[in-house]
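The complex is shown incomplete by one protein chain, all other protein chains being positioned as in the whole.
Per-chain numbering from 1; labels A and B assigned in written order.
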Amino acid sequence: MSRVAAVPAHQLSDARTAVRERAPLVQCLTNSVVQTISANVLLAAGAAPAMVDSVEESAAFAAVASAVLVNVGTIDGVRASAMHVAAAAARAAGRPWVLDPVAVGGLPLRTRVARELLEHRPAVVRGNASEVLGLAGAGTGGRGVDSTAGAEEAVAAARELSARTGGAVAVSGEVDVLVAGGRTVRLAGGSPLLTRTTGAGCALGALAAAYAAVTDDPLVAAAAAHAHVGLAAERAAAVAAGPGTFATAWVDALDAVDGPALAAALGDGRLR
Amino acid sequence: MSRVAAVPAHQLSDARTAVRERAPLVQCLTNSVVQTISANVLLAAGAAPAMVDSVEESAAFAAVASAVLVNVGTIDGVRASAMHVAAAAARAAGRPWVLDPVAVGGLPLRTRVARELLEHRPAVVRGNASEVLGLAGAGTGGRGVDSTAGAEEAVAAARELSARTGGAVAVSGEVDVLVAGGRTVRLAGGSPLLTRTTGAGCALGALAAAYAAVTDDPLVAAAAAHAHVGLAAERAAAVAAGPGTFATAWVDALDAVDGPALAAALGDGRLR
Partner (left out) sequence: MSRVAAVPAHQLSDARTAVRERAPLVQCLTNSVVQTISANVLLAAGAAPAMVDSVEESAAFAAVASAVLVNVGTIDGVRASAMHVAAAAARAAGRPWVLDPVAVGGLPLRTRVARELLEHRPAVVRGNASEVLGLAGAGTGGRGVDSTAGAEEAVAAARELSARTGGAVAVSGEVDVLVAGGRTVRLAGGSPLLTRTTGAGCALGALAAAYAAVTDDPLVAAAAAHAHVGLAAERAAAVAAGPGTFATAWVDALDAVDGPALAAALGDGRLR
């Protein structure tokens, strides 16, 4: 008897279509290295990025945005304050928000802030295995932004975090593992060139926020973002001459991968 | 009888040539999302970018720069202070400066600061219709960085702002509308892919500053920058496979579009 995935493929492709049709306004408080690629990835997907991230403006904007991303990649004390008020405002206004705990585990400031932010209940947490372990208090972090653990090693930590937030927790890796409550989804595919493009993972977090704005199921949102990114990466890798042309082709492919394309690709067994 | 444009085409193409020959040093206090593309657009045009934007260094540099750009896209209290001193120093030194009121209208801090900056009399104000309306106090802003109004709806607000600054006010849109005193110029062309490239509009503001350094007529500066950007976008759109390759090809085309190319394109009726 064949297994049925915890999330039906058509829900992911429907969400892809909805992002383009509804063009959610995604507020990003993200690290300074990846603002540009995050905005371009959102635009390619059909969403509307807004990088409003100051202490002065973040809360007001979070109340009108469709969804909010908080990425702690280049945190300092001032940015931490903006993240707190934005996440709190999003929660108060009933807007979904996504937490990307970049390099959490080893560095004290970002580790403390990311854990505190969990109280505002992110719809999606997205990170690599070391980051998810570090956020859950079960690890001491990776090597800079790189994971030193495999995705499967972080499943228990992901489940524990999901129980605390009530949302989805996505562990990116060679095979992505995504959990929400008792449900688990695994996604194969993608390209190693994603790890050689700065900001690809962070842009995936931003995209998860766009998806969270168009579906009530955070596991669908997270899985659709991962599937979208992975399929576009495969297409880009097929035409790229190296990591430079890959990054450019990936943005093209994120635009080209629409709902039907995603539905077709998800029929090949990559979603389990 | 055919209408004659308020600005002759040859003045725009002459300005294009002058930017390349004189390589104006353009100081940019711009938002953190678009610094890279703004610098690359200025370099492609033949100008020399300098992203000196701190409170400590902005005023000293503004006194020696050829022109200054102030873009409020990711403003906070500290950056607002730097913008004030840079605009004041540019004005005191007789250097032209350009104001890009990104998302002004809805968010209180940037709206207040942008309005205060008008006292330093920017040579060019460049925004979309919602931003120009918001700056003039005639609207409450767009949707994030996107305009919810058409360019023609902002013409009266643009004229009112121009009367206050003594400079040009450019409203970017499907057809750009630019005013200075009693003169009005309209420019057709461009590509929808510009709106899917983060920072394209902001880089246009930076380019307007480069042009303002080489001509005494701010309407010529603003119109030349818009024509340059629009023609390059058309060329890029013709070879692009999507928004990623468009952005790259657009930088190539900004380099390739020289004075004669601009003169030839402006003969086709796009300038009214």
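Here, contacts are C-beta pairs under 8 Å (C-beta built on N, C-alpha and C of every residue); 3 or more make two chains touch, one makes a residue touch a chain.
Small disclaimer: the values here were computed from a predicted structure and weren't measured.
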Touch with the missing chain holds, among B:Asn40, B:Ser130, B:Ser147 or B:Thr215, for B:Asn40
Checked against the full complex, the residue among A:Thr36, A:Ser191 or A:Thr215 that touches the missing chain is A:Thr36
Which of B:Val52, B:Leu69, B:Ala154 or B:Val185 contacts the chain that the document leaves out
B:Val52
For the chain that's not shown, point to the residue among B:Ala67, B:Ala170 or B:Ala249 touching it.
B:Ala249
What does the interface between chain A and the hidden chain look like in terms of residue numbers?
31-34, 36-37, 73-77, 103, 106-110, 143-146, 196-199, 240-245, 247-248
Where the unshown chain meets chain B, residue by residue
25, 32, 35-36, 39-40, 43-44, 48-57, 60-61, 65, 78, 247-253, 255-256
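Simple rule for what comes next: only the chains that are shown with their structure count from here on.
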Inter-chain centre distance, chain A versus chain B - centres from mean C-alpha coordinates, in Å
34
